[in-house]
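Let me begin by handing over the structure; questions about it come next.
Removed from the display is one protein chain of the complex; every other protein chain stays in position.
And now, subunit A:
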């Protein structure tokens, strides 16, 4: 059984059919990429699966259990993490605090205990801070631990989002254009980082425009065009698919 099963998924915004009858399965432990021209519905698909949008029709199952229509915070409890194409960083907090928020569900969140500083809580917080700093080192941000998020560069914030997602200890992580806006050197670093995440046993779903990166990392690729599934397969199959070539080169098939 696949880890994630998507069946006939559609969402309509008024008359716009952003995603139409898309079906695919993702096996545990692989890197699965979603590609397609701008406006193909890739981010919408992410928003549907991670609960930010509710599908108009269709089903999404995680380990066989229906998760469509569940809220993002419910999905977080099931080990689903994500990053955003347009950064969603808390600029009012320091870098390490952003990562610590990622561990939210693993912590004692009781208001009264926190306000009265119950014994053990501060110690747990220090451990958490050390763990978050380690994660920042894992994504290559060790020099920014105490920096305020609003003082960091775009490329660093992109990786900070990945560190925050990893702090959830997810089983499934959705990365929405992690290399967008990065320079070639940073792109290679993110490429290596995603490899490391996959090697750690996390299933990765990737939306990315950098074809070199997609071909290099992906076990399987889904191609979307105008909200519909155009093709699915291994990198080699996708590369040779005439429909995909037509969509990307703009030729009329």
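Please note the rule applied: a residue touches a chain if its C-beta (ideal position, glycine included) is under 8 Å from a C-beta of that chain, and two chains touch if they have at least 3 such contacts; residues count from 1.
Assume contacts and distances are computed from a predicted model.
Peer 1: Can you match the unshown chain of the complex to its UniProt protein name from these: "Xanthine dehydrogenase family protein molybdopterin-binding subunit", "Putative protease", "Thiol-disulfide isomerase or thioredoxin" or "Amino acid/amide ABC transporter membrane protein 2, HAAT family"?
Peer 2: Hidden chain identified via UniProt as "Amino acid/amide ABC transporter membrane protein 2, HAAT family".
Peer 1: Looking beyond the chains shown, say which of A:101, A:215 or A:246 touches the absent one.
Peer 2: A:101
Peer 1: Taking the full complex into account, find the residue in A:16, A:116, A:137 or A:245 that is in contact with the omitted chain.
Peer 2: Of the candidates A:16, A:116, A:137 or A:245, A:116 is in touch with the missing chain.
Peer 1: Which residue numbers on subunit A touch the omitted chain?
Peer 2: 50-52, 71-73, 75-77, 81-82, 84, 88-94, 97-98, 100-105, 107-111, 114-117, 121, 125, 148, 164-165, 167-168
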